[in-house]
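A single protein chain has been omitted from the complex, and every remaining protein chain is retained in its original position.
Take a look at chain A:
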Amino acid sequence: MKRFIGFIKKEFYHIFRDRRSLFILFGMPIAQIMLFGFAITNEINNVDIAIFDHSNDASTKEIIIKISASKYFSIKQMITCEADIASVFQKGHVKAVLNFEKDFSKNLIKSNKATIQIITDATDPNTANTISNYVNAILQKYQKDLNKDITVANQIVPQTRMVYNPELKSVYMFVPGVMTIILMLVSAMMTSISITREKELGTMEILLVSPLKPIQVIVGKVFPYIFLSIINAVVIVLLSIFIFKMPVQGSLFLLGLESVLFIITSLALGILISTISATQQTAMMISLMGLMLPVILLSGFIFPISSMPQPLQVICNIIPAKWFIIIIKGIMLKGVGLQYVWKETLILVGMTIFFIGLSVKKYKIRLE
């Protein structure tokens, strides 16, 4: 036991004396959560648009006022000739142009039909889609106000309710994902690097020629990172609660336990990586390419798994992060208990045992 404590003490010296690893450990989580929380967002706010108003009458003015009053759009400029539409897009000043037809009001009253053209810059298809939806919604509302005295027969009134995230805040989606990335990064990358560092510097040779058992070396290397990852998880949850006002509907205790489980899964992966790589550089490349990319792309964090092609969906299943994201989204947003996420939890447990078993088998008690 004394040996073990001595070993862990040494590990902490390494971590606290290396500015780079300290930064990755504590700077990165905070920076990432802030970035995803504030800067990177799917919502649209204050999108610059231009208006091309051929009629300039009461109705168009009313619509324009309504649009500029919404927080989604700000009217950047008024266009007066057809050729300007192309040029404002090319200059990239605006994301959309609203083109009102001639005699808008007259048409609306006389023939009960007036047209407005919505032109959006679809270089970013998601934004273009959202913009057109928002404009449509505003127009429909205006139309409804116009017709409020008239009853239309056979009306279908959709009543939409967004549960678990009524304000559609994207930070709700990002926090679980960022937490997953960070726990994975800290646990897997840092442990694999710290174990391969011993190999690279030759100290592993001395550790091997000592009475320390392999399991003591591995657990000793991994233990500080379990501890630090837990601190990270707590920091992320606190940040999301207090800064992004993200509710934790479910039990904090369960969230904690599941996080520890995922940390151990990642550590096991880290150990596995360290057994197959000889240098710190290799370990880092494998961690980044082999773990980070799949976590970001295939875990359902940003891109929904259900819309991926079938073979990719199958591959997604072997990514531990996918299951962890399902679990923490369930606990944080839906407030579910273990009875709803036991299946995912079991899968993570299984993966952990598999990784640990494999790395113990691959751990070399000799140099070859």
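Rule of thumb we're sticking to: a residue touches a chain if its C-beta (ideal position, glycine included) is under 8 Å from a C-beta of that chain, and two chains touch if they have at least 3 such contacts; residues count from 1.
Criterion: contacts and distances are computed from a predicted model.
The UniProt record for the undisplayed chain lists the protein name "ABC-type multidrug transport system, ATPase component", from the options "Fe-S cluster assembly protein SufB", "ABC-type multidrug transport system, ATPase component", "Glutaconate CoA-transferase subunit A" or "(2Fe-2S)-binding protein".
Looking at A:E43, A:E82, A:D124 or A:E205, the residue that reaches the missing chain in the full complex is A:E205. Between the chain not shown and the residues A:D18, A:D48 or A:E101, the one that touches is A:D18. Those residues of chain A that touch the chain absent from the view are 2-3, 5-7, 9-10, 13-14, 17-18, 201-203, 205-212, 365-368.
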